[in-house]
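For this view, one protein chain was removed and the others were kept in their places.
Then we have chain A:
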Amino acid sequence: MSTVMAGRQQIISLIGNGVTKGVFKMIKKLGFFLLMKGIRMATLLVAICFISFLLIKNSPIDPIQAYIGADMLNVGPEQRAKIAAYWGLDQPVGVQFLNWGSAILSGDLGTSMIYRRPVADIIGERFVNSLALMLTAWALSGIIGFILGVVAAMKKGTWIDRIIKGYCYTLASTPTFWMGLLVLIVFAVWLKWFPVGMGVPAGVLAEDVTLLDRIKHLILPAITLSILGVANVALHTRQKMIDVLQSEYVLFARARGERGFVLFWRHGLRNVALPAITLQFAAFSELFGGAVLAEQVFSYPGLGQATVEAGVRGDVPLLLGIVIFSTLFVFIGNLIADLIYKVLDPRMRGGEHYAFYSRRKK
């Protein structure tokens, strides 16, 4: 018996040392993880650049016509050819792509044809506007969705659950622009609580625009985006919470006398919040897609509206710039989601331990 005990002590102390070693291991692993993600991002960007370049090249957009606009009638075929030669449009597609790609690599995204300003400036400016809108919608939908999901699961099968579920299913199948129009009609046209659109009041000098004005213009598009974003988080959270409530550890917690809010706080919240937060970060792409439509409906001067403008009016540099930027944006959202799991979930911190755990789990 004593040798067995000694053996066990040794094993336990080995595990103890493993904890300190684990910290270094974790940092090393994290570094490797970020390196791999960096490589993946680079390859993704190259692929996206190439594909979008080809798509634009084969689209009906004529860059010369888009540049010259209405004056096209005054431009003869010789002048046209000269402009094409000046821009390098007479060269093979591969060479054109390399020219454009090397400019991008040196940080030059080109000049927007609509705005006649550097693409990087436009994206920066528009993104700040969009960021306010998207962040508000993102946080609101995350928090409200999470609460709704938890409440529905805790009251599963009751009328509260049914109402929340019905609400979510309805919203999940509602187009953003339609919801935007409804919100506009009700709150801006009928109730006149909020302005009808745009980012700032019309006819007011830029320096006279107050923060309150900006917030007032932000509310309706933000609400539209939030209302729709809620469904996704709420339904996922509800299902996850139901799984947690049926888990063996919650049964055991109940057997130990825990119930109601204490039970939720100790065992529910952490186990449900992790997937919900991850989901919310991974939903950056939907957020961006939603913003494009919502900004269009509300004439909100964000990145989404710029995207539509660039597409409709054939502003190739701006369109490509936005494609690259949105790729980065969505990629970073997913990266954060992955990182949160790596850092917050103890099972993911030590990879080999997790393998052990999952093997034992039924």
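Everything that follows uses one rule, which is that a residue touches a chain if its C-beta (ideal position, glycine included) is under 8 Å from a C-beta of that chain, and two chains touch if they have at least 3 such contacts; residues count from 1.
The rule is short, and it goes like this: contacts and distances are computed from a predicted model.
A.B. asks: One chain is missing here; what is its name in UniProt, given the choices "OFA family MFS transporter", "Carbon monoxide dehydrogenase", "Ger(X)C family spore germination protein" or "Nickel import system ATP-binding protein NikD"?
C.D. replies: Answer from the UniProt record of the missing subunit chain: "Nickel import system ATP-binding protein NikD".
A.B. asks: Can you say which of A:K28, A:R117 or A:R266 touches the chain missing from this structure?
C.D. replies: A:R266
A.B. asks: Going by the contact rule already stated, which one of A:E258, A:E286 or A:D338 would touch the omitted chain in the full complex?
C.D. replies: Of the candidates A:E258, A:E286 or A:D338, A:E258 is in touch with the missing chain.
A.B. asks: State which residues belonging to chain A touch the missing partner chain.
C.D. replies: 1, 4-5, 8-9, 11-13, 15-16, 19, 247-249, 251-259, 266-267, 270-271, 274, 345-347, 350, 353-354, 356-357, 360-362
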